[in-house]
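Every protein chain except one is present and positioned as in the full complex.
Now for chain A:
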Amino acid sequence: GMAAAALLLLLVAGPGPGRTSAGREQRDALREELLLSPLPTGDVAATFQFRTRWDADLQRGAVSHYRLFPKALGRLVAALGVRELHLALTQGFWRTRVWGQPPLQAPAGAELWVWFQPTVTDVDKAWKELSNILSGIFCASLNFIDSTNTVTPTASFKPLGLANGTDHHLLRYAVLPREVVCTENLTPWKKLLPCGSKAGLAVLLKAERLFHSSYHSQAVHIRPVCRDASCLAVSWELRQTLTVVFDVFSSGQGKKDWSLFKMFSRTLTDSCPLASQSTVYVDISPKNKEKELLEVTPPPTSVHEAIVQGDKKTYAVYDLLSPSLFNTSRSLNVQLKWKRPQDSSEMPVPVLHAQRYVGGYGLQTGEICTLIYNTHPYRAFPVLLLETVPWYLRLYVHTLTIITKGKENKPSYIHYQPAQDRRRPHLLEMLIQLPANSVTKITIQFERALLKWTEYPPDPNHGFYVGSSVLSALVPSVIAMKDVDMEQSPLFTSLFPSSDGSSYFVRLYTEPLLVNLPTPDFSMPYNVICLTCTVVAVCYGSFYNLLTRTFHVEEPSRGGLAKRLANVIRKLRGVPLL
C-alpha cells in the first residue's frame, strides 16, 4: 500500500450554525481571525483568515441565491463541477529555516490546484476554462496555465475536504513562479469578503502597507465539509487567507516592539457586523523557558494554550465581539513590547526544512540539487517530494541520486512522468525516508533545450523559472499532543488537521529556481538586415553613379582658396595678380 494515502487523513469538524438573526435562521456564517506571531528574526507575521461557511449544496446548480458566499465563486464551482479549489498568490519566499513552519504554505508566484467532480467528463477543458475565469476574477495571469505547466500528481495533493474517492485523474496542479503579486490582485480578493474592507479585521488590509513587506501571500480555498458531526449533508467552506511578514526590526530602529498601527497604519474599531466570530490572536509563547519576556497591551480578553505544529503555543486572545473590549477605548491597537533585549543568537530550527539550488556550469547541462533536513533528534519519517520541471530542461532520470549520511537512500515510491516537448512538463514524485537527524541530498542532471525564437518570453536573459518543489510529510511531534478540538484553536489548524496526536502535517515549498537557457541575440536578424542592406545600398549607389554620371574634361578652374589668398596679398603689395 501507499504510505502516502495515509498522509492526509481528514478530520473535518464543522462549527455550529451561524448567528441567527431575528427572523429565519441564516444558513451561512462568517468567521474572521487574525493571528500575529513574532518570528525569531524579529519580523512579525500576520495571518488573516476569513471563513465563510454555507449550509447549501452548491453542486446541484439549484442554488442561486447568495448572501455571504461570493456569487462569482459560487457560480464557478457550480458551473464547472469543482469539488475543491485552492488558489494562492504569493510575493516573496517564506524562509522556513529562520522563520519556522509557515501557518499557511504557498510557493512563490501563483499556485492553483483543483479537484473536479467525478461527473466532469473533460477535465482538461474544465481546467482551462476555470483558470481563464479565475484569471479574470483575480486579475492574475492564470490564463498562462496550459498543458506545459499542468501536472496531475498522484500522491502529493489529496483532497482537503469531503471526498468520496481520490481518483487523481480529477486533480490538476499548476504553479506559475514568474507571477508578480500586487495591488490589482488584492483588490478583487478583498471584494469577495462580505464586509469588503469597510469593517472588521479587513480594515487593516491597506495595500500600500501589505506590499511594503518581506512576504505577502493571499489565498482562496473552497472545499466541501461536513455540515455536522453525523456528516449526512454537505456544507461549503470558503477560506480567504492572507499572510504578510513585516520587517519591524529594521523599520523600528532596531527594536522588535510593534503595534497594529505601526504595521498596518490602521487600528481596529469594530468587528464585521456579519461575522459570528471576530478574533485577534497574538502569539506570546515563552521562549527558552524564560517567562514574561514580553508584554502585550491592552490586556487580552483571554489566554489560550494550544499545541500547533508540534510546538506549545500561548496566545493572547482579543474577542472583538465581546462588548468589554471597546468599553475603555474606541479602537484596539494591539501592542507588543519586549521587556529586555532578547538575544537572538539561538533560533529553534524546524524539524523539517529544505533547500534547493541549480548546480553545474555552462549553458548545456546542469544539476538540480535538493537538500532535505530532518532535525528531529530520534525519529525518522517519510516525506513526499513533488518536482515539476518544465520540458525545456531535459531531466536525465538515470542520474537521479538520493544520498543520506553518505549512503544511497532508495525511495519507496517513485512516480515519474517524462516531459513531452511543448506539451507537458516532467513530473517526479518520490516517497523518501528521512532518518533522524540527517540531511538528504537529491540530485538530478538535466540538459537545456533550444527553444524556437517565438517561444522566448520577454526579457529572456532574466532566466527561466522552475517552480518550487513540494514536500509533504507527517512530521512526528517532539512533544506529546493532545487531541484538541479543531474549532477552538486559531485559524489554520483545521485546514490541514493532524491525523493523530503524535504527528502533524507539514507541506513545504522550496525556493523556485532561476535557470539560464541559451538565449539568442534577438536583435541579430535586424542587425544582419541593416548591415546587408547598407552594403547592398553602398554598392548600388556607386554602380548607379558610375552608370548615370557623364564625364567631361574640366577646364582649369580659376583657382582655389590658395590662389585667391595669394591674389589678396598681391593686391595689398601692388604686385600684378596671378
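Going forward, a contact is a pair of C-beta atoms (placed from the backbone, for glycine too) under 8 Å apart; a residue touches a chain by one contact, two chains touch by 3 or more; residues count from 1.
In this text, contacts and distances are computed from a predicted model.
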According to UniProt, what is the chain that's been left out of this complex called? Choose from "PIGS transamidase", "GATB amidotransferase", "GATOR2 complex protein WDR24" or "Mitotic spindle checkpoint protein MAD2". "PIGS transamidase"
Residue of A:H65, A:H398 or A:R573 in touch with the missing chain, whole complex considered: A:H65
Among listed residues A:P194, A:P350 or A:G467, the absent chain is touched only by A:P194
Missing-chain contacts mapped onto chain A: 21-24, 64-68, 70-72, 75-76, 79-80, 133, 136-137, 191, 194-196, 198-199, 270, 273-274, 526, 529-530, 533-534, 536-538, 540-541, 544-545, 548
